[in-house]
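Shown below is the structure under consideration.
Only a single protein chain was left out; the remaining protein chains are all shown in position.
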Amino acid sequence: MSELLARIEPTPTVPFAGNGVTVTSAPPMARFSLRARKAADLEKLLGVSVPQKIGTMQSGVMCLGPDEWLMLAPDGTKIADGAGLSLAVTEVSDRNVAILLEGPRAASVLAAGCALDFDHFEVGRATRTIFETVEIIVVREAAERFHVEVWRSFAPWLWTAFVTVAAE
Amino acid sequence: MTGYRLPTGGRINRAAQVTFSFDGSSFVGFEGDTLASALLASGVQLFGRSFKYHRPRGLVGSGSEEPNALISVSRGPGRFTPNLRATNVDLYQGMEATSQNRWPSLKFDFGAINDRLGMFFPAGFYNKTFMWPRSFWEKLYEPAIRRMAGLGQAPTEVDPDHYAATYAHCDVLIIGAGPAGIDAALEAAATNKRIILIDEQDELGGGALSDPALWPWLDRSLKALAASPNVTVLTRTTAFGYFHDNFIGAVERLTDHLASMPDGPREKLWRIRATEVILAQGAIERPLVFDGNDTPGVMLASAAKVFALRYGVAVGQSVALMASHDSGWNDAFALAGAGVGIAAIIDVRDIVDEALLAKANALGIEVRLGHSVIGVRGRLGVKGITVARNDGTAASDITCDALLMAGGWTPTVHLWSHSKGSLAWREDLGAFVPDVPNENVRCVGACAGTWNFGAGVVVDVLPTPKDPARLKAFVDFQNDVTAKDIKLAVREGFRSIEHIKRYTTNGMATDQGKTSNLNGLQIASTALNKPVTDIGLTTFRPPYTPQTFGALAGHAKGALFQPTRKTNIDSWAEEQGAVFELVAQWRRARYFPKAGEDMLAAVNRECRMVRSSVGIFDASTLGKIEVVGPDAAEFLNRMYTNPWKALEPGRCRYGLLLKEDGFITDDGVSARLAPDRFHLTTTTGGAARVLNLMEDYLQTEWPDLNLWLTSTSEHYAVIALQGPNARKVLEPLVEGIDLSAEAFPHMAIREGTICGIPTRLFRVSFTGELGYEINVPSAYGRTLWERIMAEGARYDITPYGTETMHVLRAEKGFIIVGQDTDGTVTPFDAGLDWAVGKKKADFVGKRSLARPDIVAPGRKQLVGLLTDDPSIVLEEGAQIVADPNQPVPMKMIGHVTSSYWSETLGRSIAMALVEGGHSKMGQDIFVPMPGKTHVAKVSSMVFYDAEGARLNV
Amino acid sequence: MILIHCPYCDEKRAELEFAYAGQAHIARPLDPSALSDEEWETYLFIRNNPRGRHHERWRHIHGCGRFFNAVRDTVTDKFETTYKAGEPRK
Partner (left out) sequence: MTRFSALSLFIKALGGHQSWPEQWPDAAPKPAYDAIIVGGGGHGLGAAYYLAKKYGITNVAVIEKGWIGGGNTGRNTTIIRSNYLYDESAHLYDHAVKLWDGLSQELNYNTMYSKRGVMMLAHNVHDVQSFKRHIHANRLNGVDNEWLTPEEAKAYCPPLNISSDARHPVLGAALQRRGGTARHDTVAWGYARAAAALGVDIIQNCAVTGIRRGADGAIEGVETTRGYIASKRVGVSAAGNTSVIMQMAGLDFPLESYPLQALVSEPIKPVFPCVVMSNTVHAYMSQSDKGELVIGAGTDQYVSYSQRGALHIVEHTLAAICEIFPIFRRMRMLRTWGGIVDVTPDRSPILGKTPVQGLYVNCGWGTGGFKATPGAGDLLAYTMAKDEPHRINAPFNLDRFRNGRLIDEAAAAAVAH
């Protein structure tokens, strides 16, 4: 029955084409915060392999901390909640939205407000960090494509920041 | 005079004329000129007035060291910029520049009366007077001082420009693109390192720009750099500060030099993290200190050379040089080579290099060794000088229209000092040079003290037969500090260079002492009869040159200043004309006025509707934390004041959170979804604080516990549906949940769907009415809200805002943490004894509740207040006294924390923190307000439905 | 803006990602109620505040989220080392 109610997203559906970079709102997706002392505990529950190294991503799961992963999956995906196990699965699908930056200036748009060194941030890296005062998660999906996760209510600000820099 | 432009030479584009104005008069310069060079070429020597004495002043330098030539540039509304150094202003077609700190005109300035009276205004004069009569300080003296002080006019309009910022990373950052910096860049470019080369000027080259012999080298070098993909070059960029761990702040000026303004940012802040920093900032020539050294036309020899060879401008037609250093001689020779007439070379030294003498002789330049300038003729410009032997004899006049000073060189160690690198005194240079680095940084070229400018001697004040007490020999030109001011400071007992600086203001002008610090130090050293190294060194502070607020703020302006967080439902409220308030980073609807309603009318209506039918409220901003894991209940039991282990799944509990100091920091209703899963709520402003506090305990105190905390604040939109008809509105929309009172009692949670969307449905109430809080994924918040509005239309469902929420909860005596508590209130003070687990051995903050002052009688306790006059709504924050007739200062026993008109009760209600309040029930207290004292009785905080009958339906 | 080596991420990151969390190695007493007022005061409020070597806590709050310990010189602001929570005092 979910088609009865429409979703309303915080950022524009129309991409912004800036100088050498396109800013796009990613479509809705399922997100799960996965917590466990060992990656193996999660792998056993979910049947997928989970990266062990902090700051890396594989098959939709990024390792954000020693006991923390974020899983991105197609909209509507459901996974086991791990009841009774010594781990934590929490759905956070609507907590974040994602903004995609693509193009030769994608890294420089991020560098406008993020102190990471993107020359040394390889494809496949994924990390929580901060853009000016707003916490984000940056995933480098390709040399010139970044997926940026941000909490929903900060997304309009981040969109405006990206678009402002992209237009410069 | 028709002008001083040399017929040939310089790097200006003589094919491109640029017209501009200065103080309303029209001038013509060339592309490549600075405002200074173009005015100088037009015969302008008078550029400004000094800060204190309003003395006429001309150029001293040719770049960032310039102390005198401060001007304002206006380029349309909001684009007025005061205090620019004319030497740093790149000329553009149509520029409108004006001089500053003069009235009515630059040539005739009433303020110059200060100069006549200068003897009464020595350093620190204001410490010694303006004290009588006492009332005159604020009414007369201070306003007069303020009007005289200040340099340029203050801006009056909002700046329409915008500013950019970025981070950047490199392996080697080279600051300064003179020959040493360029060489360093070329060397590094040959590696695979990432290199950034920055320079404050419009062209790379530094000193090489005024040395035509180096131009072929410069061209070759720049081509090589341009061809190196690993080299980023930033011109018109000033590295202004050197911060921890090789973090350098720089500002790039993007549009100020352009005749027509593009849309882009005016300036860009570069925040550069470098593995290695190479400082190649060069050195600044030092003026000499003698009577009349501030006359327009007296300037640094190196500056005259720059004007001649870089800009093709003669600083005079007959120029004299006063030197204590060889470099001045070479500059004079270069000027002569460019066709500038050299009237004489005077050198304070008795002996100079034979080669210099020979060259002067060959050029036919008159030389006076062992002589000093003892006076300068001319007021608005140099007309001639008087020189004498160093023993004061044989005074004679020399006619000239400019006088150059060559007092030796000061390495530019500002950034080195910012980085906390140590400095070593070099007696031969009379200057401090970089010694031991504190970061991965090295200095090259002149700023390292390794450049060969030739020999020289260091003199503090040139020998003169005049009375030293009468000399107008300036050290800090802009701040009008003279040698005798420094001597006065020493005489009055100021011995540290920092004291001397502060007493005289030497080095504290907008040039930050680039030309004055070392001369000041030398004079102090002589006066104290102590070596320079015993007097200390003033600390250089960022920025190297002044930088705009706009650039330092970067993008953080307007919409990008700080995020305003909005819920999914916010747009609906905006469309309905809601009035908002800001709470933490969020904006929340405060009330929903209908036509003609003020806040009170709207809130009264909203309250009425909630109590009588049903109201709807956006509670999405509440903080939410999912606590999951086998030890979840144990953890909450340790964090909260009350017991949590026995809470059954499907039930909710009010949680009260203290800090370890025992004071209330947050509260909220939380639910147990499963044995190992809780859904916590926090206050809106407390969301991040609570999560951080809990993470701290979890990670560092109890790492053995198996549970994890995840913020879900933004995953859920939360709609509160409150009022006797709440269930009826909800029933048609919900599936999978039995809403009956028996199946779903107050303080319970159920999971199911609403309009097909998964929901966590709380049965909770912050209003005292039957109530639900509907949690759904955030993106559905507004569309669900609109569905509920449609469903509730037959009950006249009424949206309400935070103000009504506050009134309704106050009627029930529910506290708001942060309003009724203030970080000094314990659970017992707040009357929340019932929320403290008496049997619990420990919880965060428990031990502090046993401290002597916390258990002592007389603490302020939260109570209700009912005014004797029910129509009086006390002001929140009003103070309470027991005896209204006592004199001021009164003994205050508390204050009103919350106060409202209660439409439900038809009277005012209030909550207050009152000393010993819990034992004052029924007693009168007094609230003295201007003009009237209100009387109120202490009461219970629960004003409405004390038995809770309306909840359990 | 200092650079801080996070012992969990094993990377140097900018200070903006971190939150300072006070003096390190002040363990919460196991039984606070057994403490005298003086002992509780010491736990709550007394801090070393040295000029020089300082043991302190940081949290990589906008990174991996973990609290960790560090030794830093409060005069130069330079880090001597950082290490994971639970590791012995260095």
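First chain written, first letter: the chains are A, B and C, and each begins at residue 1.
By definition in this document, contacts are C-beta pairs under 8 Å (C-beta built on N, C-alpha and C of every residue); 3 or more make two chains touch, one makes a residue touch a chain.
Bear in mind that the values here come from a model prediction, so they are computed numbers and not experimental data.
Peer 1: For the chain that was dropped from the view, give me its touching partners among the shown chains.
Peer 2: B, C
Peer 1: May I ask which residue of B:L204, B:A274 or B:V817 touches the chain that does not appear here?
Peer 2: B:V817
Peer 1: If I consider the whole complex, including the chain that's not displayed, which of B:G61, B:G381 or B:P928 touches that chain?
Peer 2: B:P928
Peer 1: With the missing chain put back, one of B:G370, B:G384, B:G550 or B:P870 would touch it. Which one?
Peer 2: Considering all chains, including the one not shown, the answer is B:G550.
Peer 1: If I consider the whole complex, including the chain that's not displayed, which of B:G76, B:G94 or B:G150 touches that chain?
Peer 2: Answer from the full complex: B:G150 touches the omitted chain.
Peer 1: Could I get the residues of chain C that touch the absent chain, sorted low to high?
Peer 2: 1-2, 15-16, 19-20, 22, 37-38, 40-42, 44-51, 54, 56, 72, 74-77
Peer 1: Which residue numbers on chain B touch the omitted chain?
Peer 2: Touching the chain left out of view, chain B contributes residues 51, 78-83, 119-120, 122, 125-132, 134, 137-138, 142-143, 145-147, 149-159, 161, 163, 165, 241, 243-244, 247, 249, 269, 271, 420, 467, 469-470, 484, 488, 491-496, 498-499, 502-503, 508, 510, 512, 541-543, 546-550, 552-554, 556-558, 561-562, 564, 581-584, 590, 661-663, 683-686, 689, 816-819, 821-824, 848, 851-854, 875-879, 881, 888-890, 892, 895, 928-930.
The definition used in the following text is that only the chains that are shown with their structure count from here on.
Peer 1: Just how far, in Å, is the C-alpha centre of chain C from the one of chain A?
Peer 2: 30
Peer 1: Mark out which residues of chain C touch at least two other chains, giving numbers and ranges.
Peer 2: Expected reply: 1, 14, 65-66.
Peer 1: Going by the contact rule already set, what residues in chain B reach two or more other chains?
Peer 2: 271, 273
Peer 1: Write out the stretch or stretches of chain A touching chain C in their complex.
Peer 2: 54-55, 64-66, 68, 115-116, 127-130, 135
Peer 1: Contact residues on chain B for chain C in the complex?
Peer 2: 243-245, 247, 271, 273, 420, 438, 660-661, 692, 695-697, 699-701, 703, 841-842, 846-848, 850-852
Peer 1: Which residues, counting only chain C, touch chain B once they are in their complex?
Peer 2: Those residues of chain C that touch chain B are 1-3, 14, 19, 21, 27-28, 31-33, 35, 37, 40, 44, 57, 59, 61, 65-67, 76-77, 85-86.
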